[in-house]
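Okay, handing you the structure first.
In this view, the complex is presented without one of its protein chains, the others remaining in place.
Let's turn to chain A:
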């Protein structure tokens, strides 16, 4: 058996798992591991400027590829700085492994320098965690961590490594397990055949069916099956914020995103449906609005790999536990030949109804000759990237504009913090995506508030030559907060404005990048063209947009799904 130090084992185990990139920041407790990284070329380490960003980069990397993202940080502040990133990944079920240094075993519990109980701190926001006690357990713990992170419902896993067990002066036998088996962890992948037959029957008999597709369909790479099912059965499809791209946004059967800022047609279709097939979606409060008024006529079929997601907020009439991919495959096995003409006939009235909701054109907005509209920026971005870019976003109005006005045709292209709503996510996530796809066009749609929460990573971009395109919708305000204050707090803009913004162009330039300021509508197209012509450069687009624009449609609180404001003056 090969002999090596604990630190070497960590790096070797990462290689054996297939890790290509590690996002991290060194410090006292992990210096041995960093020394082991120095001596090899299999695993590339990316030095960030703040540990939170390391977690978001690993997260973006995972979302864009489906592969587990990896983070390496030191004990204490290094570890706690990752917590927001871990919580972000946990809420969106993103596979991630966080290797954190820990003080030497003998000092644990003594309030030693840079000691925090990382396993304890992260416990409510991880799928699982390990505190490794012996060097020989390192390969097993790492193998298990990656297995747990990326099977079943994916999620982040913490591996806490006390400094004494990674000591480079000691040698231990290294053996990487051939196969990981855990008696207490066996996620259900295949659906129950009885339930599948019931679900299929309900779906085929429904007169007003709808497919409600969430991030779970992307996590298990089931997009093509979702599309196949929708096309075969002529179903209208709505994607959740996390599910954008699971079904092509530019497909004629796509009725757009649903929920708080969903389209009128998506929310109307849901509310009036007699059968909802939920695929890897979790009936989040940002979707359902008032649960007591939620879709009163619908038989709800809920397919999810996590049994705890089923009937958590909305009772499922036909629950199916399993991965969307397996369950849809089973659906097709059970489905008889569908007569296309008859099927179309069966849903003709329903589609006619949906068409009438569509005529409202709920995403239309009034343009202006004076001010750039945020919607217009996203539409321009869509054109200049042929709708085929990887787009990360931060959190706020710009996030909703991007979600609504950039119809993603493919899965894993839309990278956003849906569940936790983490400002500061966008830039590092885009960087993670760029590491995974060095030749792809990667944009970060952000705002003047969010970008400043992790702007230090512009430095990392320079170090690694990442040509991320930062599309900043600068409205000199915390737009979404301001919107709520306009709507609910009589326009009292308590601490939602920013009267001391930096000159973002100069800031970008000082980091060695290109900055472009856009202030007038007529400058926008040219500026976008210049931005995307600079293929090898990071370009920071500081775009002054209308401060008073609100995101619409918007659900009305305590109402049903389809109780919505359509503009500042109109409601359903």
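To be clear about the criterion, contacts are C-beta pairs under 8 Å (C-beta built on N, C-alpha and C of every residue); 3 or more make two chains touch, one makes a residue touch a chain; residues count from 1.
Methods note: contacts and distances are computed from a predicted model.
> Refer to UniProt and select, among "NADH-quinone oxidoreductase subunit J", "N,N'-diacetylchitobiose transport system permease protein", "dihydrouracil dehydrogenase (NAD(+))" or "Acetolactate synthase small subunit", the name of the complex member that is left out.
"Acetolactate synthase small subunit"
> Which listed residue, A:131, A:468, A:481 or A:507, touches the chain dropped from view?
A:131
> I'm checking contacts with the chain that's been left out. Which of A:182, A:355, A:488 or A:533 qualifies?
A:182
> For the chain that got dropped from the picture, name the residues of chain A it touches.
That gives, for chain A, the contact residues 119-120, 123-124, 127-129, 131, 148, 182-185, 306-308, 311-312.
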